[in-house]
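A single structure is presented below for examination.
For this depiction, one protein chain was excluded, whereas all remaining protein chains were kept in their positions.
Chains: A, B and C, in written order; residue numbering restarts at 1 for each.
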């Protein structure tokens, strides 16, 4: 089967995921700068998720450059990846609304991890489908290594944020007290 | 007429349907695990509908691989299918918010049934348009059988869920009493 | 310029317009049939607008089958059409929530009329761009006549609805009194 509809559908889903995250930036009623302050963590988590989804879209783009044909298993592996990516707006909003506290950040990391696993499974399915003698495993392998390091980096950032934000929060609470 | 825009439009609509269902996972204000508990049935119904829509997208993909040209009647048959699919987010959310009780589950099953009928009508229209001597009826017929069994299976799952959830609910209510 | 991106962009916008209208079907909290009753007019107006947008997508599809190339003016004429179509979810929801009373129905009709005018302007721009000697004016002309009659029909339906619903409303109010 041709790969055209798979990439078009994936582009559509990722485009919508990226864009509906902006809906979480609830428009404040007041028209001053102070009204924007509570939106700062929501905005930071939006930037973070935009970058992650950008990485996934880029990797997907590179990956399917070398793919020549797809089958039912590839379609489902791809849908599995899109499923985990579709949860990113939810965990992003939860993390942003709660100023990067521990539980939401852990769930955010969890969704990223499951997306990374789904991506790895997709590449395995593609290698399986194209045969190990084709040039695809090499291209995918190179891409996969980069992806893993990116994923580790990706999970590290929100954790670092969480720590910093926690310190900031306790500081703020003390000042208010 | 070429089939390119019909498949692109269908991909767009299904991609949006799949993605807006996530908006029903309302972000909780608290940042602990307990805050996620009321979302469990909503999340389960999301997974279920994601799989159904995945099945439809897959079948649509396979079906239009063998289609060579379309006409006005095919366009409308396809829009008819998309209409019923577009109601899935509504019935999914209703079923999820009400912990899989009888009436919402019945409506969920009803929308799935009408989607299956719309899909069957689409295949009939396509066979009609391509002529019975082409290789398309065979391909569609094979696909159709698979689809019917899937549809039956599909309606069975939420019903099973409903039963189990009802027992769970009555159990919980008794414990609370 | 190629027409590919214009049709892809239009497909995207119309797919989103059609799908976000479902978001107006607010999920009821209760799980019985009575909870669905207030949604009936919203649902009816959704069906109506789905059909209109389906007609526009179909006509757009037919129209751009004969179009060979586009220019900046065609791009803007098309965006103008998409602007009026993008207002359909708003007027649909307003009409549905107010049980087809006079003012919302008038606005609904107005948006449909302006969409029809925008479509007519788009066809004029295309004829202008392709030259009167091409086979396009004939194809467009035939399509245009059909469209006009459809548009008249389209405006007639909600008006008829409004009248019937008004009678229904006054009847209901009297019964309640």
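Criterion: a residue touches a chain if its C-beta (ideal position, glycine included) is under 8 Å from a C-beta of that chain, and two chains touch if they have at least 3 such contacts.
Not measured: the values here are computed from a predicted model.
> Can you name the residues of chain A that touch the chain not displayed here?
Chain A touches the chain not shown through residues 7-8, 11-12, 14-16, 18-20, 22-23, 25, 27-33, 47, 50, 54, 57-58, 61-62, 64-65.
> Would you write out the residues of chain C that touch the absent chain, in ascending order?
1-2, 5-6, 8-9, 12-13, 16-17, 20, 23-24, 72, 75-76, 79, 82-83, 86-87, 89-90, 93-94, 97-98, 101-104
We take it that only the chains that are shown with their structure count from here on.
> Just send me the rotation angle from a CA overlay of chain B on chain C, rounded to the nearest 5 degrees.
That rotation is 90 degrees, given to the nearest 5.
> Just how far, in Å, is the C-alpha centre of chain C from the one of chain A?
Averaging C-alpha atoms per chain gives centres 35 Å apart.
> Two or more other chains in contact with one residue: find those residues in chain A.
12
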